[in-house]
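Missing here: one protein chain of the complex. Every other protein chain is in place.
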Amino acid sequence: MSKAVLMQGNEAVVEGAIAAGARFFAGYPITPSTEIAEQSALRLPQVGGTFIQMEDELASVAAVLGASAAGVKSFTATSGPGFSLMQENIGYGAMAEIPCVIVDVQRAGPSTGLATSPSQGDYMQARWGTHGDHPVIALSPSSVLEAYRLTVRAFNLSEKYRTPVILLMDEIVGHMREGVTLPNPNELIINSRKMSFHDGANKQCYYVPEGQYVPAMKPFGRGERYNITGLAHDISGFPTNDNAVAGAGIKRLLDKIEKNADDIIRTEEYLLDDAETAIVCFGGTKRAAMDAIEALRARGEKVGLFRPVTVWPFPEKQLREKCAQVKRLIVVEHNHGQMLLQVQRAATDTQRVDFLGRIDGTVITPDEIVATFEGKEDMTHAQ
Amino acid sequence: MKNRFEMRFTGSGGQGVILASVIFAEAAVVKGLHAVQSQAYGPEARGGSSKAECIISRDTIWFSKVQQNDFLLALTQNALDKYAPELAEDGVVMIDESLSAPAFLDSERVVSVPILRCARETVGKTITANIVAVGAINELFGLFDEETLREAVSRHIPAGTEDLNFRALSAGKALIGSELRDRYLVEREN
Partner (left out) sequence: MPSDLVHLFMRIDHLPHIWCPGCGNGTIMRDVAVAIEELIDDPEVSLNRENVVIVSGIGCSSRAAGYLDFNSIHTTHGRAIAFATGIKLANPKLNVIVLTGDGDCSAIGGNHLIHAARRNLGLTVIAFNNDIYGMTGGQYSPTTPNGDRATTAPYGNVDRPFDIANLATGAGASFAARGDIYHVRETIDIIKEAILHKGFSLVDVYSICPTYYGRKNKKGDAVEMLRWQRDHLIPTARYYHMPEAERADKKLIGILSYNDYPEYTEEYAKVIERARGGNKGGAR
């Protein structure tokens, strides 16, 4: 695969998933993610995998979790309303610690909204969509090649930490075609879940050694009988009403991500060394930001870029470190100010935080970012 | 070719303007250039007006949408009226001969060619209009060599339709006379 090919972001996700070892997709058609289902239907059986179009998105995540529990790396893809429908079972995956990847190609909402238009309005939903305190990993690509690479990484993190990982795409990247040279799949690092086979039936299938956070997974339906539940459970996997045990179990789920944040978090910085202003954005918004930074740099303005590639957990520490000398942070996102809240929490008292947002389904242009830099634009101009 | 060439392909749903944009992006990739293609989705892509974009550049392309529209293909009057005002100052529009160009466009910037008639009569299949247009556009600007363009087309058409589509490419090319070609040709690859 050394030859460059023209590929759509949604297509790249499927190739990344296959390279990561995924062999099961269950989904329901919804714009702008549908190409991921279509391409999965075409490609998965070619590699011996299975595609199924389910009756709705609730069933899609359920089937994905079932298939993953049974030992097959699995994923689904959706957009807007479908992502809302998936939330309950995403929480189940987090609670029962079943790895899977959920791709959300965001579109403008709320409700049916602007069904085919770009948005980044699911940023907070990706974090807090399912009820209760739960662990979340979410990654957001800005190019077709990165869609491929982050899909591989989403599977790796999901397997490593036994938790659903959200690939938070946007329509800009999902529907864009670019020339890409995909890496040789044999050269990729592929993680698979740690398995435990040795301890017989019904023995502590959620046991975690001291100082570790992720239990090894027992193969379901392959020789060892155990129980999986979304109820608060003890290390045997059976429900418990003991508050101390339940609390400790849920705390471990949260710690699993928090204590490994440095391993999970990736960020991108561009020209930050001497920057007085940092544009902070994620996903496809980076593309306008890069042109804006080039235009501003050409005029001698010291502007750089800070981009969370891992959008959840939010790279608070990394933002503080990399933007320590920056006087001004301009958050640019296709929503009404969601990541803005995280940046405001991370910024120091002396740093000014400005915002450019968009909720009308159009794409923020480089000129608009320049204008915001110059202070000509309202905070949110798409009222 | 200019360092960065921003193209728009417009018409009604079903005319294949999206495929036309994909073929140019693919041809650019075949030649080792940078290319980004995108399109408008939704109801307007299902029978109403349809719009696709392709940016070709020697440098990395960040922002993926057309800002300086260098070239516009319009296959319907609606599409022409809607997108002509967004053309860059020196932008060129190719229209089907059945359309009338808006008065504000300098006639030097309007290339009127019988795309639909050529597809119907010369090639014998109306459905090939988009490929006829690709042949004509490529010839007008001298964008890609024949082999590259055929490779790009081949990657996006059903197997077994190569002959038909290559005939459409040639028919489109033949619509552009030497006078037109010399006027717009910026640089010929190879």
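Labels A and B are assigned to the chains in the order they are written; within every chain, residues are numbered from 1.
Heads up, the rule we're going with is that contacts are C-beta pairs under 8 Å (C-beta built on N, C-alpha and C of every residue); 3 or more make two chains touch, one makes a residue touch a chain.
Note that the structure is a prediction, hence the values are computed from the model and not measured.
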Neighbouring shown chains of the undisplayed chain, as defined at the top: A
Which residue of A:L6, A:A20, A:I36 or A:L65 touches the chain not shown here: A:L65
Option from A:I52, A:L114, A:L188 or A:V245 whose C-beta touches the chain left out: A:I52
Full-complex contact with the absent chain, from A:K194, A:R225 or A:R352: A:R225
Residues from subunit A at the interface with the omitted partner, ascending: 24, 26, 42, 45-46, 48-50, 52, 54-56, 58-60, 62-72, 74, 88-89, 92, 201-202, 220-231, 238-239
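FYI, only the chains that are shown with their structure count from here on.
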Where subunit A and subunit B are represented by their mean Cα positions, the distance between them in whole Å: 36
Partner subunit B, residues of subunit A touching it in the complex: 4-6, 31-32, 115-117, 172, 175-179, 284, 286-291, 294, 363, 365-367
For the subunit B and subunit A complex, residues of the former touching the latter: 22, 25-26, 28-30, 32-42, 61-65, 67, 155
